[in-house]
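The structure that follows is given in the form of structure tokens.
Every protein chain of the complex appears in place save one, which is left out.
Then we have chain A:
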Amino acid sequence: MSTRILEVDGISKRFGGLQAVSPLSFHMEPGEILGLLGPNGAGKTTAFNMIAGALRTDTGAIRFNGRDIVGQKPWDICRLGIARTFQLSKPFGGLSVVENVMVGAFVRTAAETEARAEAEKVVDFLGLSAKACTDAEDLTAFDRRKLELGRALATGPRLLLMDEVVAGATPTEAQEMVALVRKVRDLGVSILIVEHVMKVIMGLSDRVIVLDYGKLIADGPPQQVVNQPDVLKAYFGERYVQVHA
């Protein structure tokens, strides 16, 4: 129990008349890559934002290394060791690639030289060394995504929350990102990943959970989960399941 890095215990969120997330519970083991799946509007991003502290949960508890983090601000959560990436990668304008990453590194040190050294390591890890001094706004969409990951990594997280990492990427880029995410996991970071692209999440995740209309409908190894009737129904509709049953 106490070895779990993340325990989500009955969190929910209502926006006016819409129950975006019904009481949802799941957990993550250290070093695990957990995929969070679901059709559009299933509540994935809402759940994600509640864990990251960007949204406050209506009910329930979120425990990180056994400690309840509900109600903490995003910056406090980052300091505790949870980093996140955003669906839309917006680099900090007027700063170079390495300086963007330094912003993340400054969480652990106030010294500019230390932050720069740490950021250079991260930029190297991402394979962006050749572009270290480029203005971050001049990067391609995919490099921005890598930079987004780099900024998050520079904060030294134990748990990384990733929102739609390969959206809009070419197949080659997607492969590169998958390899990068694996490399991050090998550093000992646990990863919760929200993704639409099935192929990516199937190959990458150790385990997936599926949301539909704010409810958890499946939890298990990827291959097993995608063939469950509930999951097929959520993605393709009732008819598809009846025809193919």
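Simple rule for what comes next: a residue touches a chain if its C-beta (ideal position, glycine included) is under 8 Å from a C-beta of that chain, and two chains touch if they have at least 3 such contacts; residues count from 1.
Basically, contacts and distances are computed from a predicted model.
S.K.: I notice the complex is incomplete. Of the names "Branched-chain amino acid ABC transporter permease", "Oxidoreductase", "Cytochrome c oxidase subunit 1" or "Rhodanese sulfurtransferase", which is the UniProt protein name for the chain that's not shown?
M.R.: The chain we cannot see is recorded in UniProt as "Branched-chain amino acid ABC transporter permease".
S.K.: Would you indicate which residue among A:Gly94, A:Gly203 or A:Pro221 is in contact with the undisplayed chain?
M.R.: Missing-chain contact among the listed residues: A:Gly94.
S.K.: Using the document's definition of touch, tell me which of A:Glu29, A:Asp68, A:Glu112 or A:Glu238 contacts the absent chain.
M.R.: Residue touching the absent chain, from the options given: A:Glu112.
S.K.: Specify the residue from the set A:Ile62, A:Val123 or A:Ala152 that touches the hidden chain.
M.R.: Considering the complete complex, A:Ala152 is the one touching the chain left out.
S.K.: Touching the absent chain in the whole complex: find that residue among A:Arg14, A:Lys73 or A:Lys199.
M.R.: Considering the complete complex, A:Lys73 is the one touching the chain left out.
S.K.: Write down which of A:Leu6, A:Ala83 or A:Ala169 is the residue touching the left-out chain.
M.R.: Per the contact definition at the top, the residue touching the missing chain is A:Ala83.
S.K.: So that we can see where the missing chain sits, which residues of chain A does it touch?
M.R.: Against the left-out chain, chain A lists 52, 54, 73-75, 78-79, 83-84, 86, 90-95, 99, 102-104, 106-107, 110, 112, 115, 127, 130-131, 133-135, 138, 151-152, 154-155, 176.
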